[in-house]
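Questions regarding the structure given below will be posed in turn.
Left out: one protein chain. Kept in place: all the others.
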Amino acid sequence: VNALPLIALLTDFGLEDGYPGIMKGVIAGIAPQARLVDITHLVPAQAIATGAWVLYTAWHYFPPGTIFLCVVDPGVGTSRRPVSLYAGDRFFVGPDNGLFSYVLSSVSESRGPVQAVELNRAQFYLAPPSATFAGRDLFAPCAAHLAAGIALEDLGMPIDPEGLSKSAAPPPPRFSRGRLFGAVAHCDHFGNVITNFGSRLAGRVLESPNSVLTINQKPVSARAATYAVGPEGEPFLLPDSSGHLAIAVRNASAATWLGGVLPGTRVVVAGL
Amino acid sequence: VNALPLIALLTDFGLEDGYPGIMKGVIAGIAPQARLVDITHLVPAQAIATGAWVLYTAWHYFPPGTIFLCVVDPGVGTSRRPVSLYAGDRFFVGPDNGLFSYVLSSVSESRGPVQAVELNRAQFYLAPPSATFAGRDLFAPCAAHLAAGIALEDLGMPIDPEGLSKSAAPPPPRFSRGRLFGAVAHCDHFGNVITNFGSRLAGRVLESPNSVLTINQKPVSARAATYAVGPEGEPFLLPDSSGHLAIAVRNASAATWLGGVLPGTRVVVAGL
Partner (left out) sequence: VNALPLIALLTDFGLEDGYPGIMKGVIAGIAPQARLVDITHLVPAQAIATGAWVLYTAWHYFPPGTIFLCVVDPGVGTSRRPVSLYAGDRFFVGPDNGLFSYVLSSVSESRGPVQAVELNRAQFYLAPPSATFAGRDLFAPCAAHLAAGIALEDLGMPIDPEGLSKSAAPPPPRFSRGRLFGAVAHCDHFGNVITNFGSRLAGRVLESPNSVLTINQKPVSARAATYAVGPEGEPFLLPDSSGHLAIAVRNASAATWLGGVLPGTRVVVAGL
């Protein structure tokens, strides 16, 4: 048992209604010694892909053993499975709806085995469970029981990690006829547009002197090492803090400048 | 003395200006061992009724002994009394302006005695007190002293709990000529509209096959067990996570769909 267990929370519950606080109250009753850290509660309502991305950029900065309590759950009350995973030396608790897409992909590339259970044991739920707030009634108490020392394999029925949903990530980047095709993975608070080109592809694009990225029919060819040294009044390419290739506009929102960009918007790079 | 005291905060201070953080700094100086959990700081400015509702849905999910530090206080600096209560095995600290309306009503139905004091002892204030920020100067230090082991009866002058304000809750639902009259208690982050019909009345409405709820002159008769299985493009009734009867629209805001709904908006059910 960890003497100072850490639970990190990520939801789309917003901050007005007290729902994250209610989950923390439930946790405090089961695992009073758990430390609680918010990743975000402002994932847009039901935006599984955004939640999956934010979790991906955050999880490996937390210490091994951290329990990630993640609830973006448009299918609450339906047949999507509530699950808990052990992957990359951390624990994850939430719905099996794609929210763990990026985590599972990155772990499978590098970090060995993943263990998974379906959270089907009512003794770890808050009684009586409601049909509409699984975060409070099911996910928070299960995460708290993990923090309090219950083993993952005792929390629920073992399931095949290969069957876990990875549906929230865009298809991996691909080359076709000399061009690189990808997609926007995330637009952040500052309006920076982050692509699904990871550090290896990002390096290749940035180091190719003639490469041009096109998004929303607009070409982007300027580049910079960091935000403050980019050109004025023009979008430019740079490596995001996650290592991914990003598009920024100095002192402005690139997402707005580019005429409206969303997760999934296509990007193409020529001249590589 | 609780080894791990827990203070849960609820205010209308917003998150821009650092006011909740300042209260936590004050608490850390008096009760360094206290754990701190935010319920919300986004109660609309001075909206006592909203604060009272959010507190009501949250408080009983926190462990016994929790101290609720609640500041929605349009009357700061005037004669409204600063109070602390012991009710339902938890402590509450804040202004006596209706913020504890629902808590007091639900406790009086079920849970035995309520104890109350007026926070009139300056030795527990932060010196010198300002006229405009009682959260920092009075309520936070008093909550922290409770967490640090001061007994409620030593924090202030005993007052009659019967005299505490319950003015923020709508009048209780009533039947008249075969119809059930009530009001909207809260509209949440997702736009779900929550009525003041508690679980017993909610069950009766949902189980009556011919019942129709009317709000803003719009009839609502569809119903569902949970959000994801409701009909498309039409409002429907369901039990909220608090047990109350709620109105939702799938993948949309019911509050907007119904032409603008606010706490206090009337609802009527016929066909029971």
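Going by the order they are written in, the chains are A and B; count residues from 1 in each one.
As a working rule, a residue touches a chain if its C-beta (ideal position, glycine included) is under 8 Å from a C-beta of that chain, and two chains touch if they have at least 3 such contacts.
Keep in mind that this is a model prediction, so the values were computed, not measured.
Per the touch definition above, the residue from B:4, B:45 or B:268 contacting the chain not shown is B:45.
Checked against the hidden chain, the listed residues B:56, B:133 or B:236 yield one contact partner: B:133. Interface note for the absent chain: among A:25, A:198 or A:239, the touching residue is A:239.
Interface note: of B:15, B:157 or B:268, the residue touching the hidden chain in the full complex is B:15. The chain that is not drawn here is touched, among residues B:55, B:76, B:220 or B:245, by B:76.
Considering the complete assembly, subunit A touches the hidden chain via residues 4, 6, 8, 10, 15, 35, 37-43, 54-55, 57-58, 61-63, 66, 186, 188-190, 225-229, 238-241, 243, 251. Taking the whole complex into account, subunit B touches the unshown chain at residues 13-22, 24-26, 28-29, 32-33, 36, 45-46, 74-78, 130-133, 136.
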